[in-house]
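What follows is one structure encoded as structure tokens, with my remarks underneath.
What you see is the complex with one protein chain gone and the rest in place.
Showing chain A:
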């Protein structure tokens, strides 16, 4: 009951914070009073309301969403596999770590321009979101696996626990907090970098293309509207993925000793 009250209170506080920012935004748009420099929240909402009736809006959203999600999923799978390889082999760990450091320190814009030489513009956001998320997943999962309790692993050795049971009862609980936090950070990154790649590569029917055109023709309301849409999709996507991970983890740990 106490927890529930605390949760409700927290929600009220965050809603209040959002409302306050919206008011500040509205005030700023009134003070600046220029449709080219800033759009008001009301204008943005009405623009989104108009956009949702256009086919191209849904085409752009679904195309960008699919590509960026694909990049994210590929990064998660590759990052987990590479980190497991690195955990078992010192050479692989050094080898991958060097690559991850290099990837992390290269600016997104440099990557996008380089990547345009290697892949078509329509696949650019897949590659860029993949590259931006990969080091985050790799580093965190490796840290998580390495943080597995050595004493529990010794216990598992003495009792001859199977690899599956070790994974489920010792490694997964150690890795999960790191994995969830990596996914949370990675999701934000993949959207930012994926859209940036689209703005530079301008693939057809993409959010990046829409943003670029809005900027080109000084359609400030549309620019703000698309930005709000990106934030919305990114938040929903993050919540969905984190919920999926939670459910998966719950299912794995709840289902008892079937293997």
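In the analysis below, a contact is a pair of C-beta atoms (placed from the backbone, for glycine too) under 8 Å apart; a residue touches a chain by one contact, two chains touch by 3 or more; residues count from 1.
Heads up, the rule we're going with is that contacts and distances are computed from a predicted model.
S.K.: One chain of this complex is missing from the view, so tell me which of "DNA repair exonuclease", "V-type ATP synthase subunit D", "Stage V sporulation protein AE" or "Sulfate transporter" is its UniProt name.
M.R.: "Sulfate transporter"
S.K.: Using the touch definition from the top, which of A:25, A:59, A:95 or A:169 touches the missing chain?
M.R.: A:169
S.K.: Using the definition of touch stated at the top, determine which of A:158, A:216 or A:251 touches the missing chain.
M.R.: Hidden-chain contact among the options goes to A:158.
S.K.: Can you name the residues of chain A that touch the chain not displayed here?
M.R.: Those residues of chain A that touch the unshown chain are 151-152, 154-155, 157-161, 165, 169-170, 173, 253, 256-258.
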